[in-house]
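Remarks on the structure that follows.
Yeah, one chain of the complex is gone here, protein chain that is, but the others are all in their spots.
Labels A, B, C, D and E are assigned to the chains in the order they are written; within every chain, residues are numbered from 1.
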Amino acid sequence: MLFSIVVHAAPVQNQGADTALRFARAVLAAGHGIYRVFFYRDGIHNGSALSSLPPDEANIPAQWQALAAEHGLDLVVCIAAAVRRGMLNAEEAQRYDRSSSNLAPGFELSGLGQLVDACLQSDRVITFGGRS
Amino acid sequence: MLFSIVVHAAPVQNQGADTALRFARAVLAAGHGIYRVFFYRDGIHNGSALSSLPPDEANIPAQWQALAAEHGLDLVVCIAAAVRRGMLNAEEAQRYDRSSSNLAPGFELSGLGQLVDACLQSDRVITFGGRS
Amino acid sequence: MSGKSFLIISRSAPYGSSAARDALDVALTCAVFEQPVTLLFMDDGVLQLLAGQDPQPIGQKNLNAVQQSLPLYDIERLCVCRASLDARGLETQQLLLPVEAVAAEAIAQLIAEHDVVLSI
Amino acid sequence: MSGKSFLIISRSAPYGSSAARDALDVALTCAVFEQPVTLLFMDDGVLQLLAGQDPQPIGQKNLNAVQQSLPLYDIERLCVCRASLDARGLETQQLLLPVEAVAAEAIAQLIAEHDVVLSI
Amino acid sequence: MTLHTLNQGPANRSGLESCQRALQAGDTLLLIEDGVYWSLPGLPCGLELPPQVQLCALEADLQARGIASLAQPVDDAGFVDLCLCHERIVSWF
Partner (left out) sequence: MTLHTLNQGPANRSGLESCQRALQAGDTLLLIEDGVYWSLPGLPCGLELPPQVQLCALEADLQARGIASLAQPVDDAGFVDLCLCHERIVSWF
């Protein structure tokens, strides 16, 4: 079966980001596919290239990157949610005239249409929320 | 009277960041002082240099910067909360070997001791929370 | 691309968080992709539909304006949880748009009628 | 620098959000600055003190370990809202540390006894 | 005397209940953000305050949400004044 995973929870502050990651691993371990992981609302912070944790704490963005590299996951960050919250790739940094970008490699900025497309293409869609 | 303001709410997702900013302006307009604004938990995103909003939407980090420039505010972002969430100044970017930084000018990274110090030095302390 | 029906459940008050607006953005995107979409307002989400909002003093955009555009996008099925209205002392007549008040027993049915359910 | 007494109100369950840990970090910082600090656990915050936690499978650090270090930092006054315990069917004996169960009427008094109140 | 702020709406009943437990005579409860919905005129099982507790609501938040309120409206300057005339502030969120 083909899954898509929607993540509203930001790492560190909410457990939902970690639960989503564990769920994604379990889906792949069971031999199913993941069409897309879509990060929305504060969930866009899962795409940070700058998250810096002590060695004994989980670096969620790095874990998404590692999982994506191993399994070829499509990690899409909602562009409208991201730029408002200060999460930019090189192209958006240039468009908004900012001196640097902070979206980690392996993540892609795109529109909400990618969420709707994920729902249409997948057999199951599950959302991991934060609060508010 | 001397105030300190604690902000737990991230801009965009929670109104608390905007309420805190309006409160800060009202404190200054009434002729009182602000000893410090301390950003904790997801509130650290108030310090983003990369927040990019359409012209008709409020850019909260830019508004903090403008207020600080006008009134000499001490804007302190909790360093432990910030680095975990991917908010770095140049020094921390170097320490964690990241290629860029994203803390806006006018904001400073420092420890939780600055929150306790703010409570000790101020006549009133008020917290603007998000949820969770 | 096969079509699917979408149910979007919105349970947050407007303005205190961006959730209300984010739910509307998803609904409008579904409509742009020409997928049938139903909105279900529950809990504090029913407060989104109160008329007479004016968020200019808090620096936000008026959600009432977006809500009024929903029919233009063929988003015509707006459901509100009857129990949530009752708990807030509200009547459907106080709301900005015509809505379908849904009894508690009918909510499970509404969910079962849709292919995809998105909570925001 | 004049001293002040701090009351930290913690109302969130552990692990679902970082709030519990963040509240402990603030309490410990107050103690390092040699300021008297009281912790008040309300609502789901009382669940932080359940013994036998083991968050290794969810990749988080055990809060019980931090809690057990509180007396070493001279943070000895731990208050829990009695009504919040009752609503969860819990007794103080089920908690990791000795606590003072505070009746609803006494919470206002507890607040009035402290110079600074921080909610986390 | 303590100033309490509450920013959570009716769905978060435990936020209100905890705040209510903490109120005593001489305190003020200021409703802010989604908290202003607690002052909706028709709200069943709504706000019950101890005697001699003043109820206020932030004007900008009332206007934003389009609600007529039973609470005393207060503007941002009034919010600051409330902080001055109470000894401490407790935020419920």
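Assume a contact is a pair of C-beta atoms (placed from the backbone, for glycine too) under 8 Å apart; a residue touches a chain by one contact, two chains touch by 3 or more.
Treat the numbers as computed from the prediction; the structure is a model and nothing was measured.
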Touched by the hidden chain, restricted to displayed chains: A, C, D, E
Full-complex contact with the absent chain, from C:Met42, C:Ile58, C:Ile75 or C:Leu95: C:Met42
Residues belonging to chain E that touch the chain removed from view: 11-14
Residues of chain C (touch criterion as defined above) contacting the omitted chain: 9, 11, 42-43, 81, 83-84, 104, 107-109, 111-112, 114-117, 119
Interface with the undisplayed chain - residues on chain A: 1, 3, 8, 15-16, 19, 22-23, 25-27, 29-30, 32, 124-131
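In the analysis below, only the chains that are shown with their structure count from here on.
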Path length in steps (a step moves to a chain that is touched) from chain A to chain D: 1
Path length in the contact graph (chain B to chain D, fewest steps): 1
D-E or B-C, whichever has more C-beta pairs in contact: D-E
Innermost chain, where centres are averages of C-alpha coordinates: B
Separation of chain C from chain E, taking each centre as the mean of its C-alpha atoms, in whole Å: 27
Numbers and ranges of chain E residues touching at least 2 other chains: 7-8, 33-34, 60, 88-89, 91, 93
Multi-chain contact residues (two or more partners), chain D: 16-18, 116, 119
